[in-house]
Each structure stands twice: as C-alpha cells, then as structure tokens.
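Removed: one protein chain of the complex. Kept in place: all other protein chains.
In order of appearance the chains are A and B, and numbering begins at 1 in each one.
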Amino acid sequence: MNALTSYLGSKVTPGQAGNQLWALIYVFIIFAGVALTVMWLINWVERKALAHFQVRLGPMRVGPHGLLQPFADALKLMLKEDIIPDEADALVFWVAPVIGLLAAFTVYTVIPFGPSQAVSDMNIGILFMLGVSSLGVLGIVTAGWASNSHYPLIGALRSSAQMVSYEVAMGLAVVSAILMTSLNAQGSGTLSMIGIVRAQQEQHVWFLFKFFPLGLIAFVIFAIAMVAETNRAPFDLPEAESELTAGFHTEYSGLRWSLFMLAEYAAMMAVSAIAVTLWLGGWMHPFPNFLSSPAWEFIFSLFPGLSFAGFAAIAFIGAVRMPSQAFFRIQRAGLAVFAALLGLIALLLLAIAVAGRANDASIASRFREGIDYVYWFLLKIAVFMYLFIWYRATWPRYRFDQLMKVGWKVMLPISLGVLILTAIVGVIF
Amino acid sequence: MVEKYKRQYGSGLDAHTYLGQNYFTVDRSLIPDFLRLLRDDEQFDYCVDITAVHYPKREKQFDVFWILYSFARNERIRVKTQIADGDSLPSSFPIWPTVNWLEREVYDMFGIRFDGHPDLKRILMPDGWKGHPLRKDYDILQQDKEWVQINLGIESGQ
Partner (left out) sequence: MSDAPMIGKKTTDTKDTPLPNAVPDLATSHLDLETPDKPYLDSNELILNMGPQHPATHGVLRVILKLDGEKVMGTECVIGYLHRGVEKIGENRTYTMFNPYVDRMDYCAAVSNGLGYCEAVEKLLNIEAPERAQYIRVILTELQRLASHQLWLGTHALDIGAMTPLFYTFRDREEILKIFEKYCGARLTTHAFRIGGCQYEIYAGFEKDVKNFLAFFPPKLDEYEALLTGNRIWIERTKNVGVISGKDCIALGVTGPVLRASGVKWDIRKAVPYANYSKFDFEIPVGTNGDTYDRYLVRIAEMRQSLRIVEQAVNGIPEGPIMAKVPKVIKPAVGEIYHSIEAPKGELGYFIVSDGSTQPYRMRVRPPSFVNLQALDVMVRGALVADVVAVIGTFDIVLGEVDR
C-alpha cells in the first residue's frame, strides 16, 4: 500500500523512483493501451482512410461505420485453424512472432509520454530503443527460415536486408539530433528520451527547426527511413502480395499472423514516437516557451477535452445521419452511445482542465498536466500514423534493388553530411 | 511480283485473288525458300498468322496458310500449301521468330510437325494429350465418352 501511494507525489518515472509496483502498472497500461489502440483504432482508421482514398467506403456494417470491424477481425483470426507446415521447424515457427512482438513492445518502456510518464527513464534511452527495435529483424528472419519454403525465405531475407540498411541512415539521423542536445551551457548532451525533450525545451526550439534546414533534413531522413524500417509502403516489397514472394508471413495464418501485424503496427508507433521525441518536441504543446503564460497553458490544456468533444460531435452527426430503415436502428443506437461516451470523456477532460488550471501541486493539477503531456504526444504520433496510411494509399512500391540503392546511396551520404554539418554549426554557434 | 514468281517457279506456284485478298498457292517443295524470298526481297517482314485447315476426304489433307504483311508496302498476302497427313513442314522460325508459338499451336491442334522448330511441343492442350483436337475426325463427344468410361467406369449419358 505504501508502495502504491508513495509514488503518487513524485515527479519522476517509476524506474527512477525504484517503484516496481507502479512500473508494472505503467507497463500494463501501456501494453493494454497500445494493443487496444493498435488493434482497434489504427486498424479502423487505416481501413477507412484507405477506403476513402480509393473512393469507397470501407467497413460499414460491423458496428456503426465499421467501428467494431477490428474486433470482428481479431476474433476471426483467433478462431482460425492454426496451420503449421509439415516440414516447418515447429519450435522456431512458434517462437518467431513472439520475438517480433517482444522486440516491438519492449521499446515502450522508454517512450516518454510525459516528463514522468514513462516506465523508466534510462540514461541510454534512445540507444536502447534503436537496439531493441533492431531485434525485430530476428523475428522476421526466423519466421522466414522456419517456414521451410523458399518464398518466405526470400521475403524474409529481403526484409531483413532492407531493415538493416535503413537502420544505418536512421541511426545517423538520430545521432545528429542527439548532438543538438549537447548545445547547452555545460556542453553535455544526453541519450535519455526525457532528457532530449527537456533539451528542446531548454533550447527553446524543437529540433526540427534548429539550425534550419539541418534539423529538417535529419527529420526527413528519419521519416523516410522509419517507413522502410517498418516494411510499410512504399517499401513493402517483402510483404507485398502481387510480387512473387508473399513475404515472410506467407505460411502464417490466424493468430500468429495477427501477432506479426500487431508487431508491425507497434513498431510503427514506436518509431513515430522516436521521431516525435527527437524532433517534434515530445510531449510539449506548440510554442512551449513562447506561449507559456498561465492563460496560454489553460488554453492548451483545453485541447484534449475539445478534441474529444469534436469526435463526439462527429459521431453524433453520424448517428443523426444514419438512414432510418429498421436495419440501421441498432447501428444508430450504437453510434449514439459511442457519441455519448466520447462526450462524457470530453466533459471529464474539460473538468480536469478547469479544475487544475492553477499550476500548483494539487491532484487535479497534476492530473491535468499528465493528461496534457500524454495528449500532445499521442496527437503527434497520430499525425505520423496517418502519414503512414497516406503513403500506402498513394505510392507504388519500390523495387528491391532501387530500395537498397536509395538506402545506401542516397540516405546514408545525406545523413552523414547532416551529421557533420550539425557538429560544425553546433561548435561555431 | 506475281509474274516474276510465276516465271521463276512455273507450275509450283499459283496466284489468286478472292474478295480483294491476294494469295499464293504453292507446292510444298517451295516452302522455306519462297517464304524467305518473300521476307527478304518483297519485305514481308511480319508474319501475321499460321494456320491449317483439315480436309479429311482429300488426298492431301491439310491446307497450311501463312498470312504475311509488309509494313513497307502496306500489303497483306497469304501463302497456301497442301500437305498430306503425316508430312512435316520446315519451320519458318529462322525467317520470322514470331512463328514459334503459332507453329506450336498448329502442331498441337492438327499434328503437323515443323522440322527445325526449337521447341515443338503442345501449347494449349496439356502436355500428354493424345489426339489433335482441330482435326475433323476428332469428335468431342467421343472424347467425352472415353474420359467418362476410363475415369468413372460408367457409360456416358451423352
């Protein structure tokens, strides 16, 4: 009990505070939150957004406007027959998606949703993230190998080659951002994720805009490399179906396949989180130093409530506009309930924002702060996820050799150049 | 052009026109040379099609046609020859590479072999098929009855 309450007043992460119970609670919240978000929200948004790009509607029947479709899909995948190819290595076959999932989810321990809203603030945070996410490659290679068929093997090898080559460019772009953290009075930078965001706060600029255009170029390089890293379009040759090899997950069906997809989406969120932390100011609202008066803080803290209110309004309008046949009544009712739920959440958030507007150490105030941090962080990640979906809808696929050419001949020199230039400019100014 | 070849080949070659379309009827012996001549001298560089027609009651059962087109002259002609069952023809693959699959199809459908073809095997029918479907003595009902008898062990109801 003491362990439970003693942490409540602290302003550090549970890792720092050494509080294992809260660390576990955070882990659980993150895992459940990420899994639910990925499985439900991202899947739904992807299908609907892709459909609207392609002049169609997307899922509409399972739940109002297809909102329950991801649950139906998850249920179906869980109930499917678990097929293991006869010649496949059963143990490795079983282990491969687990490795991928572990690698994808372990990085969430250092993702800073707020200055104290992380499981642990390792002082090698970013290094840990890059390293562990590279382990995902292992999952893919073992999947291709274990399937004992040359299609998945070729796909797995291609995928791993692609991921490894883009990690180099990613790493260099990350290093140039980290260089920027050391441009303070002590001249000491930090690898810790929370430290990087603090550095952006102290230097009064998001690293995206620092030493313009160097920060921007580094960010763009990272943005492209992270799409290649997660095997998403336009770099999704290894898992494309209309190419010869349907990728490393050919032989996987049912729940195992959904584990791969879960790992992919989780990895997408994780690399978006890196991008947001390093260049986009992490959990800070826009103009954190310029507009930092209590009035502005209050206005910015209204955003979570207002956005949920916006969602509630859209859902409500959707419910009103449902066709009035008998078939749609249950959907209309469901959507109205959903709108009401969103509205309640909006009211709750607004209440917290109002109650905690005094910036003191009261519980309401701390709640408000926490919610704000998490909200802005998630909003920026959401922008990236939407970009991922937009890329997939618009562009054709790169051929594998062109992909490797871009990774090695274009990304690598540019990121090296940006790194060197950042170092030089950092020393001069 | 017609006169030149008539003079050259005498009775082995005959030229006709039907409904505005010109065609040569040539002897089988003239075949690869005449076609080569048409390509080289008369610029018929595009072989449009090769087909055959089966007349089972005739002595020389097959009519084999080459339909040729010349880009330079914007002219289309046919070359027709008659061969007997079991005869083979020299392949025109060295003259026009396009006849690769066209000759394979003629072989598949009629059983006319083309000597010198790089890869004469069945193209539309499965590899081990027996019989040549477009011959007039190939009866579809007969094929169906046999298949049913062999595979299902019953009499076909056709």
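Methods note: contacts are C-beta pairs under 8 Å (C-beta built on N, C-alpha and C of every residue); 3 or more make two chains touch, one makes a residue touch a chain.
Just so we're clear, the structure is a prediction, and the values are computed from it rather than from any experiment.
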Residue, one of A:Asn289, A:Ser362 or A:Thr394, that touches the chain absent here: A:Thr394
Touch list for chain B against the chain that is not drawn: 18-19, 21, 23, 45-49, 51, 53-54, 63, 65, 67, 71, 74, 76, 78, 96-102, 105, 109, 118-119, 121-135, 137-140, 142-143, 146-147, 150-151
Interface residues of chain A (partner: the chain not displayed): 50, 53-56, 150, 233-234, 236-237, 240-244, 392-402
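In the analysis below, only the chains that are shown with their structure count from here on.
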Between chain B and chain A, distance of the C-alpha-averaged centres to the nearest whole Å: 65
